[in-house]
Structures are given as structure tokens and as C-alpha cells.
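Every protein chain of the complex appears in place save one, which is left out.
Each chain gets a letter, A and B, in the order it is written, and its residues are counted from 1.
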Amino acid sequence: MGAHRNVTRGYADELRLFGTPLARTGLAALVVVFLVLPTVVQNDFWLSVLIYVGITAIGAIGLNLLTGYCGQISLGHAFFIGAGAYAAARVGGEIGLPLPLWLLAAAAIGAALGGLIGPFTLRLRGHYLAIVTLGLVFIGEHLWRNLTDLTGGNSGTPVTAGASIGPIDFNSLNLFGESYSRNQGWFWLVWGLVALVALLAKNLVRTRPGRALQAVRDRDQAAEVIGVRAGQYKIGAFMLSSAIAAMAGALFGSYQQFVSPDEWNLLLSIQYIAIVIVGGLGTIFGAVLGAIFVGALPALIDRYSEAIPGVQTSVGGEGFISVFALNQALFGLLIVLFLVFEPRGLAGIWLRIKAYFKAWPFSY
Amino acid sequence: MTAFLQNCFAGLSLGSTYALVALGFVVIFKSTGVINFAQGGLLALGAYLGYTFSNNLAVAFGVAVLLCCASAALVGATFERIVLRRMVGQPPFAVIMITIGLLFILEPMITAIWGFDQKQITNPWNIRTVEAGGLVFGVRDLWTIGLTAAVVAAFFVFFRYSSLGLAMRVTAFDPEAALAQGISARRVYATSWAIAAALAALAGILMAAGPGGLTPSIGFIALAAFPAMILGGMDSPAGAVLGGLVIGLAEALTRGYQDELFSWAGSNVSVIVPYLLMIVILLIRPYGLLGTKEVRRV
């Protein structure tokens, strides 16, 4: 009766997100993992690592829209993340609005700031843009340190934004007579939002605006010729990416409950770029994979550092290299190896494996 | 007036350091189209190698400077040979990321070998000063300015008149045409990395010989040299030197007149002045002061 699962017979088929049985099973498995994982892994350390990874994944999806789909290199992501965190502190903590509202407020502030910076992309290209956005991180740090009323200045600010949606409070979740820890609640909240943002982003990139963005990325003047308003799309991509970054920052702040200006530095921006590249430029799935990889690997090394020879785990202990130093060196090495051997990133590896099985038994 | 001149001198000394680092950026960018984020790491490595030569091996300071530049050049060229050569033809963005990877490898290596604490390089300058016309000049600062001037002049002579320099210019202009003319792109790439690393090492050891001594965070200065490179134009060596001096002077003067003129903008405005200046200039000239305008075809 039905055609082969891989046959596409129209535009609607092309647009299916989870068209094949394999994809549907995968989705079901992901949902199960999402629901069950926090109850199996109750350990606060691993949960908090996964929560940070989820928050980072949201920010990385935003950056990938800008860099991967629209081709604009930004080293200023940390600035927007910081802005979002302070928005959560003021709107969610001080004014006391509920979670959906402070998330939206952070997104709005992020979009507004992105809209201010966006016009620079019209005038600057490639490397010039990268370095100008790098400047944004430093100018931002100056602002965070001096706008004391807004940010608490150097001493930082507590973030007391609540985490409830209607009657459900993720800080102390109570479902079916069972009570859950803060970390369990936050795991569901954050990864639920990752799914939501990923879905929104996916829907964006497979429709007209998404194709327009990619046209701008590939050759902006050619895009203009075929009727894409490159300038508008560039600014739009900047605003959207900043809005998502600010949401990630708001979640970051309210999960950590305290933020200080030392956190929004260039290293954070570089980490996001690394995630997007290691994951795979121009794929939504890759941004999430990259975040898991870059966030969880240091935690793994940290947890099992005692077993690695030559690593110094305590002051005065054996070994010549500290855990952090090893982590950093490995991180650097992995970036180099990845780019040399698989420039398309983790998503590229995934696609290769998928293509192999799809075409089996033929290798091409 | 004395205060103004004194600030200008401080700016020139700082600007010379920026100029050295920025020139390294430009040399690599011009021939390979890559921004080298590892410049700060190479700078720190050079300075620490200088420390080892000067303190542990008790070599005379002048020789230590030459040795550390030479060994940093070797590291730079080796990295180009082993890693970056495989990346020819890949998107520039991926290559930039590789240099960031190199930076992440260099930093922990340096702290694993030399530790985190402050080192004092044995050197003849330290905090010695000379006085002239009511102004006080640090001997280290004078040497920094002098050596930078000499090295930059040597570089321009090399770039303009030597056959390798010509090869570098040709490759920068059109790599394929250069290859067709029998110019070895490999040699050009390796040479540019070696030159950039040596320049960084020189900047590093000059900084470490000052009053602050040597700590692993010495490489951060490269971040402030980015605006210098952009300001002058990314593909213009003369622009890098000009940009370095402008940024150094602007930073020192803002700092000097912070209380009188800039207190409304918060403390430490001088830290962000390089970036603000860069943005303003780019809005007027999107390819920097002396950069070449990119020709875009549909």
C-alpha cells in the first residue's frame, strides 16, 4: 500500500519532521529519556551538569541561527547572555513576574539589544564583524560593572526569579503525591524549553525565512538579486539570536541564583562558538549535540580524574597537570582534531552514519 | 604639559607592544586569510622560554631574547606544517577555531611547565630610568620603542625587497596565480607563521622584563591588539603599526585624563577605549584606515 519510507512525493513529505518510523521511534525514545532520566540519575552533580548543558544548548541554537544559517560570525554572544541574566534578576526577582513573563521579558530585551547591534552587520563583513562583536563583550563588561542599580556592580546580584508555570513550581515540584528536588524540576523545565526552542528554530529554518537566511549566508548580493532583503534578514537574525541568548542567560541566572560581571567574558563567547562548530554549523540538532559534548566532557574528566595518570587532583598530590588544565588542553585538542578530520562537526558524523545505514548495503 | 608628554610616552611604549602583536596578526592574515587567536599563547610561550634561557640556563639577556624569538618561530612554523596545512581550502571560520584550539592547548602547557606564580626575568632594565627635559623615561620602555621601530623597519625592507617577501605579497594577492608562477605557497605560509610567532615572542619578553614580571595571564594583551589590527586594516602591515600606536596613545591618554574628562562614563574607561575607537573608525571606513576594500561580485 504505502510507498517506501524514503520516497518523497510532494512538498508536504519534504517538510515532515519525523516522517520515518525510525525518526518516530527516536523521538519516543528521547521523550522517555527526558521523563525518566532525572528519576534514575538523582545525583545533584550530574543533574546540575545536565541543566547547565541544556541552558547552553538553548543559547547555542540561537547562535547557530545567526552563524550557521545566516553566516554572521558573532563573538558577542556572552554580552546578550549577561543581559538576559540581569533581566531575570530585575524582572523576575525584583518585580516578581512569573516564569513565562520574565523569560519573554528577557527575550524582548535581548531582541532590542540585538536590534541595536544588528545594523553593524550591514556595514561590516566576516572577520571585521567578528572582532567588532568581540569588542561588545568588553564594552558590555564595562557596563555591567558600572550600571550598579541594574546589575549590582562588581559584587554581582542575587537572582530570585521564581520558576513556576501556573500551579507547577519547578523549584519544588510536587506531582502525583511525589515531591521532587529542585534539580529534578529544573531538568524537566530546561530540557522542555530546549525542545521547544529547537522546534521553533527548526520550523523557522525550513520555511521561507530560513531559506532566505541561507541564501544570504551563501552570497548576500546574489540573494538580493533574487528578491531577498539581505539587510532585513541580517538584522532579524541578529535580533532572534540575541533574544534566544538572553533567554538562556535568564535561565542561567535564575538557576544559579547569583550572577556577577566576571562571568560574561570572551571565554564564554568562544565556548559558544566552539559548541556550534563542534556540533556542526547550520544544524539545530548539532547545536544540542555540541552543548552536550562541550558541557559534559569536562564533567566526566573531572569526575574520573583520579583514574587518569599524571593528573593532580589535590594540592601537593601526585601528577604534573591539574584537572582543569587537562580539560582545557583536551578541549583545545578536540577542537583541532575535529576540524581537521570532520569539519562538519558531530552532526556531520551523525549524518554519515545515517547515510550509511540508509544506503546499506551500498556504500554510496 | 609634562604630564601630557609623560602620558604620550607611556602610550608609545604600550602602542609599540600592540604594534608588534598586531603586525603578527596581519602577516598571517595577509598570506593565509586567517585571524590567529593563538597569538597571545605564542606571546606567553615566548616570554616563558625567555625566562628559561635567561634564568635557568643563565644566557645573557640579549641572547635569550634572540633564542626565544627563534624557538617561538619554530613552534609557529611547526604548527602551521602539522595542522594548518591540512586546512587549506576549508572555510576561514573553521581555521580560526583551530587557532583558538591551539591557544587552549598552549595555556595549560605553560602553567603545567612553569606554574602559576610570578617570575622575574633576569634582565638589565627592570625599573631603571633616565631623565631628560623634566621627563622620566623607563629604560625598558625606551628599548621597547626602539626595538619595535627597528624590527618593523627590518620587516618592511624584507617584505619590500627580498624574494621571499615578494613571494609573500604575491601569494597574498592571488594564491593560484602565485602557484602557477612556481612560488611555493608552503614556504610562504610557514614563513608567515614563523615571523608572527617571533614578533609575539619579542613583545612577550619585552613586557616580562618590565616591573610586572611574568605571569601566565601575560597573553591577554593580544586581545587589546585585535582592535589595533582592525583599526589599521586587516591586510595592511603599515596599518597594524599605525593602529597599534593609535590605540596605545588613546588608551594612555584616556587613562591619564580619566578624572578630568571621563569620570561621567564610569571608572576605567581606558580599558574599552580601543574597542570604542575601533567601532567608530569602522563605521566611517569599514575596511580600516589602510585596509583594501573587498571587491564583491555576484
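The rule is simple: a residue touches a chain if its C-beta (ideal position, glycine included) is under 8 Å from a C-beta of that chain, and two chains touch if they have at least 3 such contacts.
In this text, contacts and distances are computed from a predicted model.
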**Complete:** Expected UniProt protein name for the omitted chain (select from "Branched-chain amino acid ABC transporter substrate-binding protein", "Oxidoreductase", "RNA polymerase subunit sigma-70" or "siroheme decarboxylase") would be "Branched-chain amino acid ABC transporter substrate-binding protein"
**Complete:** Given B:55, B:78, B:120 or B:292, the correct residue touching the omitted chain is B:120
**Request:** Check each of B:3, B:113 or B:283 against the chain that is not shown and name the one that touches it.
**Result:** B:3
**Message:** With the missing chain put back, one of A:40, A:226 or A:307 would touch it. Which one?
**Reply:** A:40
**Message:** Given that one chain is not shown, which residue among B:24, B:175 or B:216 touches it?
**Reply:** B:216
**Prompt:** Going by the touch rule given at the top, which residues of chain A touch the chain that is not shown?
**Reply:** 1-2, 21, 24-25, 27-28, 31-32, 35-36, 38-40, 42-45, 47-49, 52, 145, 152-158, 172-176, 178-184, 252, 256-260, 262-263, 299, 302-303, 313-316, 322-325
**Fill in**
Where chain B meets the chain that is not shown, the residues are 3, 6-7, 9-10, 13-14, 17, 108, 111, 116-118, 120, 126-127, 129, 136, 138, 207, 210-213, 215-217, 220-221, 224, 251-252, 254-256, 258-259, 267-268, 270-271
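One rule holds for everything that comes next: only the chains that are shown with their structure count from here on.
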**Request:** Return the distance between the CA-based centres of chain A and chain B, expressed in whole Å.
**Result:** 33
**Message:** Going by the contact rule set out above, which residues of chain B touch chain A in the complex?
**Reply:** 29, 35, 83, 86-87, 90-98, 100-109, 111-112, 223, 226-227, 229-230, 234, 265-269, 271-272, 274-276, 278-279, 282-283, 286-288, 294, 296-298
**Asked** Which of the residues in chain A end up touching chain B in this complex?
**Response** 67, 73, 120, 123-128, 130-132, 134-136, 138-139, 142, 145-146, 219, 221-222, 225, 266, 270, 273-274, 277, 281, 320-322, 324-326, 328-329, 331-336, 339-340, 343
